[in-house]
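Yeah, one chain of the complex is gone here, protein chain that is, but the others are all in their spots.
Now for chain A:
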Amino acid sequence: MVLVLALGDLHIPHRAADLPAKFKSMLVPGKIQHILSPGNLCIKEVHDYLKSLCGDVHITRGEYDDDSRYPETKQLTIGAFKLGICHGHQVIPWGDLESLAMLQRQLDVDILITGHTHQFKAYKHEGGVIINPGSATGAYSSITYDINPSFVLMDIDGLRVVVYVYELIDGEVKVDKIDFKKAQGSS
């Protein structure tokens, strides 16, 4: 069992002061093995905070990130899964699942973590799964109105990944889960 946290589009401090308190109290150091963030943190303090939760942090560049050294895309392997990260402002039309699927084919990954729309999505298609963890702070987006803060926790176990999505709705944290299974023998 490997726990992977996916969260992004925090937009601190331009659009939000901080992560919601209820999220912060849940995110305890030492419990998570990897953190994947599509980007738009935006400042160093947020990067440092993520590093304090877990040593293995992967971040791609969002268009508002201070640190221009984050890469445009990233690929890594965790267990039996190949994962890719890309913020998504590069993929037009924004939020378009077919266009994102094209990126996924190009990166050749089972799971693509992306952001930019601030809206949670978990979409399974022929080539794999696309996950958008939404905005962890519920930051303003021109694309999506009425955003609830959300993030995703993936539990990778063999050929199976359980995707837990945590959403803050009216002050309460609601959890949902989705199961994905990778076909045996697929590359």
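To be clear about the criterion, a contact is a pair of C-beta atoms (placed from the backbone, for glycine too) under 8 Å apart; a residue touches a chain by one contact, two chains touch by 3 or more; residues count from 1.
One rule holds for everything that comes next: contacts and distances are computed from a predicted model.
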Chain not displayed: protein name in its UniProt record ("Proteasome maturation protein", "Gap junction protein", "Vacuolar protein sorting-associated protein 35" or "thioredoxin-disulfide reductase (NADPH)"): "Vacuolar protein sorting-associated protein 35"
Contacting the left-out chain in the complete assembly, out of A:49, A:64, A:123 or A:164: A:64
Hidden partner interface residues of chain A, rising order: 11-18, 21, 43, 45, 63-64, 89-90, 92-94, 98-99, 101-102, 105-106, 108, 126-127, 139-140, 142-143, 145
